[in-house]
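The other protein chains are all here in position, but one chain of the complex has been omitted.
A, B and C label the chains in the order they appear, each numbered from 1.
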Amino acid sequence: MPPASDVLRTHPHQPSTMDLIIACVETCADCARACSACADACMCEEGVAELRECIRLNLDCADVCASTGAVVSRLTRPHRAPMKALLQACIEACNTCSEVCASHANMHSHCRACAEVCRHCERACVALLKAIP
Amino acid sequence: MPPASDVLRTHPHQPSTMDLIIACVETCADCARACSACADACMCEEGVAELRECIRLNLDCADVCASTGAVVSRLTRPHRAPMKALLQACIEACNTCSEVCASHANMHSHCRACAEVCRHCERACVALLKAIP
Amino acid sequence: MPPASDVLRTHPHQPSTMDLIIACVETCADCARACSACADACMCEEGVAELRECIRLNLDCADVCASTGAVVSRLTRPHRAPMKALLQACIEACNTCSEVCASHANMHSHCRACAEVCRHCERACVALLKAIP
Partner (left out) sequence: MPPASDVLRTHPHQPSTMDLIIACVETCADCARACSACADACMCEEGVAELRECIRLNLDCADVCASTGAVVSRLTRPHRAPMKALLQACIEACNTCSEVCASHANMHSHCRACAEVCRHCERACVALLKAIP
């Protein structure tokens, strides 16, 4: 499969934070995918009524990661304030979703997997946020 | 046209902030639509090369408003920290986009219209954010 | 509230089908919003386990309507084949979601409201699709 990051690697702008940007964009895409699938998997469980909070946070995290990944991937004339606020929002969404997923990781393997992906995405957002002056 | 807000008005949960939630969800949907259309309109202008910053911020604002509207419309087991961080990110996105659109409102009517919609959305997000304890 | 359609009305391109385009873009935004809220409302119901099919179709319809609205709102250099295929996909999504929502409209007012919004959106997509040569 040709890597999607080739498009960023051949972008006319190559900021010094490119590795952090690519890592953030990739984990945001992964996390959106994982959270969306985890919401659906939770919905199929017998105990779906106990998983409402998890499903809701999964859907939220998928939405926030999708928009964060899109915004971070744009290199044209970036503005710092909205970028930093969005990364902060993504960190909060990932952290909350990861904690709730992890709390029933013993019962549902998809929640365990999703919690890990969320934690990974949170770290990539933190790393990029720290690198923005 | 049957109003989409009827679905929220008949939701099993009716939080005390429902009017603010509906106003925020509606303006986020409007703003996502306006920003997406403004990006496209800017791209058709002769002076597209001068409008790169505006297009980029339009696309960002459309993405952030879409996810904010979706998250705010969920009433199941909300968590305050990620909700507040996302509203803050939406406020920043709307404010930045509105300012840049307004700066060439004299030249492009679509930017003037978009700047107003963004400002309206920003206010709806601020109002809801203040109402969250 | 300043109408988001002002941005389309002041777009440099004004195709002869503009009224149909605006109607389609507006109902897609409404339908995305209604379906996302209906999924959340269903999830809060006691009988959530019986509503899995409805929630899934709601989420699908919200996703398809969001992308259809965005694509239809772009007036720059449109291509007919992908536009028509996407409108067809949106018609199918709205029709399926509307039917399933309508099937338990007696039990849940949010499903009745959502079924109507979906049907309205389906019609707007059909009207635009017919107008594309």
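Methods note: a residue touches a chain if its C-beta (ideal position, glycine included) is under 8 Å from a C-beta of that chain, and two chains touch if they have at least 3 such contacts.
All of these numbers come straight from a predicted model, not from anything done at the bench.
Chemist: Of the residues listed, C:V7, C:C24 or C:V64, which one is in contact with the missing chain?
Modeler: From the options C:V7, C:C24 or C:V64, the contact with the absent chain belongs to C:V64.
Chemist: Hey, which of A:R56, A:H79 or A:H110 is the one touching the hidden chain?
Modeler: A:H110
Chemist: When the complex is taken as a whole, what residues of chain A touch the one chain not shown?
Modeler: Residues of chain A in contact with the hidden chain: 1-4, 6-13, 25-27, 29-34, 36-38, 40-41, 43-45, 62, 66, 69-70, 73-76, 108-110, 112-114, 116-117, 120.
Chemist: Tell me where the left-out chain touches chain B, residue by residue.
Modeler: Residues 40, 43-44, 46, 48-49, 52, 55-56, 59 of chain B touch the chain absent from view.
Chemist: To test your reading of the contact rule: which positions on chain C touch the chain that is missing from view?
Modeler: For chain C, the residues touching the absent chain are 52-53, 55-57, 59-60, 63-64, 66-67, 70-71, 74, 76-79, 81-82, 85-86, 88-89, 91-93, 95-96.
Note that only the chains that are shown with their structure count from here on.
Chemist: Using just the Cα atoms, superpose chain A onto chain B and tell me the rotation angle to the nearest 5°.
Modeler: To bring chain A onto chain B, one rotates by 180 degrees.
Chemist: By number of C-beta pairs in contact, which chain pair leads?
Modeler: Comparing chain pairs, contacts are most numerous for B-C.
Chemist: Which chain would you call central, comparing Cα centres to the global Cα centre?
Modeler: Most central by this criterion: B.
Chemist: Using C-alpha centres only, name the chain that sits farthest from chain C.
Modeler: It is A.
Chemist: How many angstrom between the C-alpha centroids of chain B and chain A?
Modeler: Distance between chain centres: 21 Å.
Chemist: Rounded to the nearest whole Å, what is the centre-to-centre distance of chain A and chain C, using the mean of the C-alpha atoms as each centre?
Modeler: Using C-alpha averages as centres, the distance is 26 Å.
Chemist: Two or more other chains in contact with one residue: find those residues in chain A.
Modeler: 52, 55-56, 59
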